[in-house]
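The complex appears here without one of its protein chains, the remainder shown in place.
Each chain gets a letter, A, B and C, in the order it is written, and its residues are counted from 1.
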Amino acid sequence: MHTTPIIASASATTPSFDSSLEVRLQAQRGPSLDVSLECGAGEMLALVGPSGSGKSTVLRTIAGLRKVDQGFVRCGNTLWMDTENKKYVTVQQRQVGMVFQHYALFPHKSVIDNVILAIRNKSRKEKKHIAASWLERTNMTGLESRRPDQLSGGQKQRVALARALASNPAALLLDEPFSAVDQQTRRKLYRELAKLRTGLDIPMILVTHDVGEVQQLADSMCLIYKGQTLQQGSVHDVMTAPESKTIAKLLGHQNLFSATVAHHGDHLTRYQLGDGETLQGSATKLNVGQAVTLLIAPSAITIDNDSSAHDIGSNRLKGSVRDAVSMGDEWSITVHLDAVTKSLRFRIPQYQIDSRHVLPGTPINVNVRAGGIYAISESMS
Amino acid sequence: MHTTPIIASASATTPSFDSSLEVRLQAQRGPSLDVSLECGAGEMLALVGPSGSGKSTVLRTIAGLRKVDQGFVRCGNTLWMDTENKKYVTVQQRQVGMVFQHYALFPHKSVIDNVILAIRNKSRKEKKHIAASWLERTNMTGLESRRPDQLSGGQKQRVALARALASNPAALLLDEPFSAVDQQTRRKLYRELAKLRTGLDIPMILVTHDVGEVQQLADSMCLIYKGQTLQQGSVHDVMTAPESKTIAKLLGHQNLFSATVAHHGDHLTRYQLGDGETLQGSATKLNVGQAVTLLIAPSAITIDNDSSAHDIGSNRLKGSVRDAVSMGDEWSITVHLDAVTKSLRFRIPQYQIDSRHVLPGTPINVNVRAGGIYAISESMS
Amino acid sequence: MSPFFVSFKLALWTTLILLPVGMLLGRWLAFAQFKGKAWVESLILLPLVLPPTVIGYYLLLVFSPDSFSGNLVTQWFGQPLVFTFPGLVIASIVVNLPFAVQPMQLAYGSLPQEVREAAWVSGLSSSKTWWHIELPQIWQGILGSATLIFSHTLGEFGVVLLVGGNIEGRTRTVSIAIYDHVQAFDMLSAGWYSAALLVFSLAALMVVRMSAQKSKRTH
Partner (left out) sequence: MSPFFVSFKLALWTTLILLPVGMLLGRWLAFAQFKGKAWVESLILLPLVLPPTVIGYYLLLVFSPDSFSGNLVTQWFGQPLVFTFPGLVIASIVVNLPFAVQPMQLAYGSLPQEVREAAWVSGLSSSKTWWHIELPQIWQGILGSATLIFSHTLGEFGVVLLVGGNIEGRTRTVSIAIYDHVQAFDMLSAGWYSAALLVFSLAALMVVRMSAQKSKRTH
């Protein structure tokens, strides 16, 4: 079998796995694009970014629905696009499975015919059999002869998923597949997709702007902003250790404070925060004196009662309540810190505190676990 | 001052508060309607139901945008509608604040003019002042001169809220206000609305189909299905103690089992579940022998290790894993119970179990806390 | 009077009378729901599909002093309408009715119902809602509709020929003058008249396109 040539820069930086997907795109004209990502077989990679960041453009380029100036897309041993060697495989030949934001079912065809139309090179009977079995796996059995306009949003999305998978695709591309269905249906679809994907040994890319969705569904994530991929890694790593302040903000982190590295201890590093106040956080290899942005996880913050134990791995900060909002069985609290003229936001269970203690203006002390403090090097921002 | 006559059946069942909202609607022609609800001043009542259940119809009838055959709507001391006494107040005179699903801003007017247009009986200068202060409270300062098409979805919703509140309304009606914005914006808007409402002493009705939204925002909830209000009460009460199986299903409860009351203990009641197997749950006053539907809260279920303590308030059930789906840092597990040929679904944190122990078909024991078992009388279904 | 003057006078009268009629009918058809609405819409569309000579023929029948309706008309206007300018205006109104109603119906129909409801909830009466909310959003539609009626009346040939009867200075419009000159092999005069109408039609087309684009942007 002929091996597809992999161009030098690619093979140097990343080992090439069987059936993995490798994407590098560049565009100067129009909205600029500078994208580099990789997705292994059986891996669900979430492509995350605010609207207009270029997520959909990247997905559509991988599918072959859009062209870019310069780019390289490899899926398994097949080169789909390589502008340097003027190689281009059409959308029809790539054989990807794609789920569109607004379902994009064929409105004049029945559910089963929608799926059958996507299956290739089989007899009519085989096609029907395959389509029926995929509709069973997406819990659509019994609705095969309905028209798309007789289905609910969630059902349409299930048919779209069955259609995308029935063609035995080389990669699965999901373009904000849950944005058009309501919250309750979404939770069900999450579970169904999570179950379905366990049997799939192909690269899967999920475009979304919902971080919660990423945490439920994806193995790894790639952050994209203004056409640039910023950070790729496992969901946990990217969420807890963003490489820059921009990334931290994009991920929705609100408690960001400027500080400098003051002192390295055994397991902890001490940071200088504003005048006099210091915070100890998890150990880093950053140089003493370096400017950093501290990221404080809301889950690491508790309200300091006088009775609380002050162990070595925690910090005590003084401040006053700016506002406290009751939301269900939680309080959402903003505390103005005395040391720095900035606010800290976190949630605590309703039963842990009396509403009289969180009236605006009330002095309050908060405890921050050292493990919940992460330092981002300023130079990387 | 003239007191509005309250018709007998109303005053008998519910005491009439100042500035509370009382609604009773009936319709036989067209989609049938049989609605009865009440919302106190400063209370946020969530009107919850699947799409097509009639939630929006009820809200629009309260606002005066829709008429029904028979109905009674009272807000504070003012009668808005009373078909028996042929009383009807027009939508303009009711002075409600309403936030629409798709914002419904005036597209040709600036943000501030959108708000000003809703303020009545003031000088131009006063109107401008009031509008500006409401835009400040909805965090829209600085964007007063923008046109709606220059705003994001969340910003449009903030303007719509400012417009609804600027008229000093007698009631605030919210018609699925968050359905058109993305998840991340939604969380911010929840907090803003929760903060804003603390200062409002008027009845507030929130139409939604999202139970999570209800738990974050509402004090009480009223369930509506096929045009009928089924149950009204505090959010916690309705969620944990649904009055019928239908309601339990509408609220998304999945673990429902048929049983009979077997024995009353001191603090617990024992239920007969299928052949031989019994479960003890929280005490009820139902008669021994009565058929009930048991509702098992997913949070009350844990996996039984041999080392687990088996205290008096817990049940041990035998079964086998039907499927286990990894979702983020949780497993979503379905266990097929041996005693009844039905499944139990719950989630447990990823670190609590080894993936080898939840392969489909593996025998497994689960523990169910008695406090998480609630009995619904079958006769009420 | 030159054919140009007759044409412009006719177009102006037709536009001025039809514009309010179109706004009222269009708004009614856009918002009201009633049985037989489809039939009313079809009736208003009828002049669009009917051949001009057929419309002309039936108008002649209605105007004919021998008929009952013609008698009424003659009493009302003090003279028979066949081959007169007022007759031409009425014919022109009938022919242009769809151009007046349809764009208005579309413009009103594209206003989201929620926005009007938001105005009512905000305390604006129906008339204030019309003035503050509806009108500012549909005036491009009004402009488009007026331009369409005006230019279409200017070019109308068949109906004008049958009902107006080609009387110099009174019912001979530019469109008919072109036909006359061609018949008389005076291609130069026909050419001047044609060029003038061509330029005007192009200008009208541009106004209509621009107003359509503007209304797209504001929605």
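The criterion applied here is as follows: contacts are C-beta pairs under 8 Å (C-beta built on N, C-alpha and C of every residue); 3 or more make two chains touch, one makes a residue touch a chain.
Note that the structure is a prediction, hence the values are computed from the model and not measured.
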| item | value |
| --- | --- |
| Displayed chains contacting the withheld chain | A, C |
| Touch criterion as defined above, residue of A:Gln92, A:Ser123 or A:Asn287 at the omitted chain | A:Gln92 |
| Contacting the left-out chain in the complete assembly, out of A:Ala118, A:Leu230, A:Val261 or A:Leu337 | A:Ala118 |
| Hidden partner interface residues of chain C, rising order | 38, 42, 45-46, 49-54, 56-58, 60-61, 151-152, 154-158, 161-162, 174-176, 178-179, 182, 187, 190-191, 194, 197-198, 201-202, 204-206, 208-209 |
| Residues from chain A at the interface with the omitted partner, ascending | 63-65, 91-92, 95-98, 100-102, 104-108, 117-118, 120, 149, 163-164, 167 |
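The rule we apply is simple: only the chains that are shown with their structure count from here on.
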| item | value |
| --- | --- |
| Label of the chain whose CA centroid is most distant from the centroid of chain C | A |
| Between chain A and chain B, centroid-to-centroid distance (C-alpha), Å | 29 |
